[in-house]
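A protein chain is absent from this complex, but the other protein chains hold their places.
So, subunit A:
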Amino acid sequence: MGSRASTLLREEEIEEIKKETGFSHSQITRLYSRFTSLDKGENGTLSREDFQRIPELAINPLGDRIINAFFPEGEDQVNFRGFMRTLAHFRPIEDNEKNKDPTASEPLNSRSNKLLFAFRLYDLDRDDKISRDELLQVLRMMVGVNISDEQLGSIADRTIQEADQNGDNSISFNEFIKVLEKVDVEQKMSIRFLH
């Protein structure tokens, strides 16, 4: 019981996370016990191996990219705050949040932030542009060996052609938003919680 006591979540921390992410008290405690059960090294942080131990994630074609999204640039460990911050992107947008004060900072689960999360899955080198190569690589992850290079290349070319507006042969974040303006991002990138 000793080591467990030192990693118990304090009330102040829960309040801070609540403010930052919008999760409720019970959701935070529930996700905290999930975090600790994944943390095999019991050092308060998760490494990439801890994520890869989840079989359903390991067989996801984009598993590695998703895991990467949890780790800030150049780091190998993520603590509970970082974990919650990333998960917050998938909180559904509630109606009473939609018309909030425009001067308040944007919530993590806004439509724009959800799109940014998805954009970063494509943008492998984090240079704020999706190049043809990057698109090809992500496509290759999703289809495996089942589609030839030429076919994949033509899919990538067509996608860039449709999205690219300023002619630089890559997709910027604004162009990305434009392409997906008719898609119900709020529903597709949200996970409905029970309480």
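Throughout what follows, contacts are C-beta pairs under 8 Å (C-beta built on N, C-alpha and C of every residue); 3 or more make two chains touch, one makes a residue touch a chain; residues count from 1.
Definition applied: contacts and distances are computed from a predicted model.
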| Quick one: the chain not pictured, UniProt calls it what, "Glycine cleavage system H protein", "Phospholipid/glycerol acyltransferase domain-containing protein", "Elongator complex protein 4" or "YbaK/aminoacyl-tRNA synthetase-associated domain-containing protein"? | "Phospholipid/glycerol acyltransferase domain-containing protein"
| Residue touching the undisplayed chain, where the options are A:43, A:112 or A:151 | A:151
| field | Residue in contact with the excluded chain [from A:63, A:82 or A:153] | value | A:63
| remark: Absent-chain interface residues of subunit A come out as 1, 26-27, 29-31, 33-34, 37-38, 51-63, 66, 87, 90, 117-118, 121-122, 138-139, 142-147, 151, 155, 158-159, 163, 176, 179-180, 183, 185, 188-195
